[in-house]
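My questions will all concern the structure given below.
The other protein chains are all here in position, but one chain of the complex has been omitted.
Labels for the chains are A, B and C, by order of writing; each one numbers its residues from 1.
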Amino acid sequence: MEFSRRTFLKGTVLGGAGFSALGFDLTPVYAQTQSLKISRASETRSTCPYCAVSCGIIIYTLGDKAKNAIPQVVHVEGDPDHPINRGTLCPKGSSLQQDILNDRRLLKPQVRRPGATEWEDISWDQAYTEIAQRVKKTRDDTFVETDAQGRTVNRCEGMAFTGGCTDTNEFNYLAVKSMRSLGVCYLENQARV
Amino acid sequence: MPASTSSSVERFDDKARNAFEHAGKTTVYRGELLRHPVYTRVLHWAVALFFFLALFTGFGIYLPWLFRWFTPFFGGGPLSRVMHPYFGVGFVFCFGLQALNWLKPMIWTAADSRWMRNIKGVVSGEEKMDPPDTGFFNAGQKVQFWEIVGGCVVYLITGVVLWAGARTFGRIPVAVSYVLHDISALIMLGGIFIHIYLSTIGEPGTFQSMIRGAVSEAWAWTFHPAWYKQVTGRDPQQDCEEARRKMNSSTKPPKQS
Amino acid sequence: MTNGWIDIKNTDMMLIMGGNPAENHPCGFKWAIEAKIHRNAKTIVVDPRLTRTAANADMYVQIRAGADIAFLGGVIKYAIENNRIAKDYLVNYTNAAFIIKDGFSLPEDGLFSGFDAEKKVYDKKTWNYEEGGDLAGKPVVATPADKPTPPLAPGATPPAPALPPNIAFDLSLQHPRCVYQLLKKQYERYTPEMVERITGIPQDQFLKAADLFTSVRKDGDMKKVATIIYAVGWTQHSFGTQIIRTAAMLQLLLGNVGRAGGGVNALRGHSNIQGATDMAGIFDILPGYLKMPNPTDVDLAAYLKRTTPLVAKPDPWESFNYWSNTSKFAVSLLKAFYGPAATKENDFAFNYLPKIDRNYSWVNIWNDMYEGKVKGLFAFGMNGVMIGPDSNKNIDALKKADWLVVCEIYPDETSEFWRAPGITAEDQKKINTTVYRLPGAGFAEKDGTFVNSARWLQWKNIALPPPGQARLDQEILATIFLKVRELYKKEGGKFPDPVLNATFAYTNPHNPLLAEVAREINGKALADITDPKTNITIKAGQQLPGFAWLKDDGTTISGNWLYCGSWTEAGAMMQRRGTDDPSGLGIYPNWGWSWPANRRVLYNRASCDMEGKPWDPSRRQVWWDDAKQSWVGVDVPDFKVDSAPKDHMGPFIMNPDGIGRLFVPLSGMQDGPFPEFYEPIESPLANLLHPKQSNNPVVKKYKTDMDKYAKTGDTEFNIICTTYRLTEHYHYWTKNNPMNVELVPEPFVEVPAELADRMGIRGGEKVKVTSARAYYIAKAMVTRRIRPMKIDGKETFQIGIPIHWGFRGIVEDEGKTAKTLANQLTPTVIDPNAFTPEFKGFLVKIEKV
Partner (left out) sequence: MADRKALQAEMISGHSGASPGLGMQRDLEVCKLVDTTTCIGCKACEVACAEWNDMPFTPTTFDNTYQTMPETRWNFWNLIKFNEHQNPDGTIQWLMRKDQCMHCADPGCLAACPADGAIVKYANGIVDFNQENCIGCEFCVSGCPFEIPRFNPMTKKVYKCTLCSDRVGEGLEPACIKACPTGCLKFGSKDDMKYIAEERAKQLRDNFGWQNAGVYDPQSVGGTHVIYVLHDATDPERYSLPKNPTIPWSYTVWKWLFKPVLGTFALFGFLGVIAHYITSGPRVAQPEPPEKEGPDAGINV
């Protein structure tokens, strides 16, 4: 069922002007239909990060993606072209705007030191350096080159990696490549549970 | 009235009257009678104030397309709507006090019934003076008083229903209240035109009774002869004749200031 | 999913069980509704709760959590007895006619043949096909026992038993040891009476459901199709894989696999866990489902020999045995990982990969961390404390770790395990774990590919940059790895070669463009390669058009052979947005890209009869074109395209036997070639089929002091509990999202009205649910949607707990909840095949707070 609403709506011509008498003025009546909030927004096609139906979504951001403007999300809606969801979204997908624009987001690297009762801020560089040192130490301490029977196993058993459900293929590939190269055996993902 | 038979209402009114009499004062010149004490006058004008506030905010709700121009005085339509019930409550409350204050003089008597039967003569002006048994209030005033009392009851009941709304009382009570509230308002509106007319240009000399609290003796024996007789102990008819004689004997009208 | 989301609209009958798609996959469920509206399709929902899926069903049956195999086994029995089976399909496309070795025995006492009670493992050598030809009509003779094996060198492992290349068969299905007869015998015990006693489903309801579902195959008519839809309600059991197998067997019996509107459809619960599985984000595989090397693989050749199956089939038949290409996939992967460092001489750096011989799965991470073996943990968007099972154990495990790196977008329970409720400031001072919490990027701030449940790869675009100091996850991961590499370069250390040689040859190695990574995953030619048949040449450096081009000589790379074809010279196939669907079957061949080879319905050869004609011409997917001597169709044939029907090649080309397996031979399954009903580890009663072997015999309990389990028939813990998600929330994520919090603000426990009456609990009152491990406090939702059940004649109650609340979130931070976690209740016990924890069907007690 398809009918051209646009055509019929466009076909409308407003005849007669509003008149004003005794405070009776139609102008506000017509002005009340607010302007479409996405009429000047940019569209980005993406995929909903929740379940595995993979609904196509359109993220509407303010502005035209010009270099000097930092886009703000104003609305997220289903992508009508997407063959599976055809523009529909569930209650989680419909609220994605709040997931993108959420004041609970983590905004800076933090560290919790041994015995500490609070987080402290840390620079990215410092965090990277400390983590790399710990990774190396753990690997060197726990690396098993051969097993009891003398067979080469090259395992790093002191360290585990757990990947999340919205990690992309490309990220997962990098994770598998880097972790397996470190010898990590405990490599698991939301996919397991 | 002996204290032993006075009601608590009267005691309250007496206390209030005394208190207001201390706060304000009423000057009664020679040839005048005290008509309304301070308490009564304050109540009257409080009632009047709330009445008009409620009326004007009510207009904005009753027929906004006609009376929309009232609403800016009250901060716009929604604020008019918000304030209207408070004004209404103020009106009902103040009028309630006035009703208590006037309860006794407003009691209907046989004289009032006679007055009503004779109303044509009064309205047409054929009867220059009210009937001799017309007391502090005449029957017309009493009718209006009791109309307002009844109106207030209707306002209060329907107003509360409308105030709380359909979510509390249900749709039908609101729909009914809406009509009754309006009818009550319209009757009162009609009455208020007559009241204003008669208290100003319709019966000159009346207005000052609510301003200064005093009226001329002539006014009193003309419109409320029984009351005149009660407060002065003199016969209104005789005094009127006396005054007429005096007037006719001089070229000037009797001094009454 | 063997099929796809849209394909559900082509079905005539849906059995939805172990899943709640209306709540957890609403947009996918639309296609079930479409089937209802446009095909008058019927829906049967079997679930412990009357869910929102059940509310829409034509028939709802309440089942005891964990009794699924009993129900499905009963349906198999019903189908066989009432001739509701697809005879031709069964004989030709499954191993129904194959003869099983003498010595194999069915689990009438709860155990299949070959059980080693001490090690709790099966010796599976009898779980194999008999060798020989057509045994139809031949007298049944006992075959001699296995030939004596030559003595082994000390220390050497005996060669694993293999499938016979020439499988014995009986197409009349009469041979007493043919799979069909064994199957019939196996499920003879699953009578409607037994089903009622085990599952709690009254016989009349069960029979009605069995009749309705199998009605698609009334009198063997093949036109209609039924689908089975499930999710983790099946997976999360100590016999989860076997439930799914029972469903697959039922579908093979009814001839529903490979057909539009049919199949066995796993609804995956997260946006890219299908991709994570494909990409081997799990310990036991390498990308593209290549097996992980084990210590017996002394070199690449040994590994390939072990992991490359040989064709095993009845002589007159053919088998494609696609895994025979394993070497090409494996070498291309090693070349992708290690580039120039992977040479023929060093076995393509095969030894760079760790060799594993034990279980490193999810619960073992926590168990072994608890035991002090795992010192450090990376959690990239993975909230292990919330996920559990036995969250308290996970919290205590983290206390023992040296370091934890969490990359997240919200403050989560895992990164704040050290201040979980109940841990005082004094306690915190004793926790020596260093926790780094790195702000990652949300989905809208990253590009890259997700793979949906229907195996579609779809690229998403960047809408805006990450907020604050947050960084892209790939940048964080790559930078850490490259920093480690620098340290190894500078300081040396244990076996630095793989760390130094893993390729990070991206334009900016510290922040790889995901498009570059995607191209690497697809793979390219390192030298000019020519296909001798078509004479087409792929030039060195060019993207490969598909996995058929992969080589095992080091001239191709591919990070995941399954995805080869996703980003070709023609461009990014997973970015395609073609909205044409000429067949009307919902195939959309030009939208995104589906593995393998852009096939939308797996095993689609099975949608045709023996002559290659579609079973239902109105829903034809692929068919044999005699003129072209080729398989053609609206979908990409999942088959050798030039294999004529007369060759009788099996449609299940990934199996060396080429057929759908009613019986899984050898090491395919750890706990039996046929599914057998076992009770969950925590169960209110002993298994009615074999009380002495109540649970899955190969499942092991964990042994730390944290691991406590309720006894079978426990008098204290006597209520069955199941966990689930709500449609309004997404795991532990949307508790940070005001709108979703508004929809369902607080944790609750669904309690049957009868149980609530008995306990004096009213709706909205707080209740405490206690398992052998911990307690959980939430408000009661008293409902008539869960009814008391009669299990073996005894009144039994079930309750349900949604999992979404933790100790960090909008309402949690406002102090409106008890801050207990649903998974504090769940037991540490896993399915022996998929290693998934048993989150469903454990025992609890309930009381008013």
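Here, a contact is a pair of C-beta atoms (placed from the backbone, for glycine too) under 8 Å apart; a residue touches a chain by one contact, two chains touch by 3 or more.
Here the structure is a predicted model, which means the values were calculated and not measured.
Colleague: Omitted chain: which shown chains does it touch?
Modeller: Within the full complex, the chain left out of view touches A, B, C.
Colleague: Tell me which of B:129, B:149 or B:210 is the one touching the absent chain.
Modeller: Per the contact definition at the top, the residue touching the missing chain is B:129.
Colleague: I need the residue numbers on subunit A that touch the omitted chain, in ascending order.
Modeller: Where subunit A meets the chain not shown: residues 1, 3, 5-6, 8-19, 23-26, 28-37, 39, 75-78, 80, 85, 87-91, 93-95, 97-98.
Colleague: Touching the hidden chain in the full complex, which residues of subunit B are there? Just list them.
Modeller: So the residues of subunit B touching the missing chain come out as 60-65, 68, 71, 76-82, 122-125, 128-129, 162, 165-167, 171-172, 174-176, 178-179, 182-183, 186, 189-194, 196-198, 201-205, 208, 216, 218-219, 221-223, 240, 243-244, 247-248, 251, 253.
Colleague: May I ask you to list the residues on subunit C that touch the chain which is not drawn?
Modeller: Where subunit C meets the chain not shown: residues 22-23, 26-27, 29-30, 33-34, 36-37, 40, 50, 52-56, 58, 727-728, 738-746, 748, 763-764, 779-785.
Everything that follows uses one rule, which is that only the chains that are shown with their structure count from here on.
Colleague: Using mean C-alpha positions as chain centres, tell me how far subunit A is from subunit B in Å, no decimals.
Modeller: Subunit A and subunit B have C-alpha centres separated by 72 Å.
Colleague: Quick check: how many Å separate the C-alpha centres of subunit B and subunit C?
Modeller: That pair's centroid distance is 88 Å.
Colleague: Quick one: which residues in subunit A touch 2 or more of the other chains?
Modeller: If we look for residues of subunit A contacting two or more partner chains, we find none.
Colleague: Name, in rising order, each residue of subunit A that touches subunit C in their complex.
Modeller: 44-56, 59, 61, 70-73, 78, 81-86, 88-96, 98-100, 102, 104-117, 119, 122, 124, 127-136, 138-143, 145, 147, 149, 151-193
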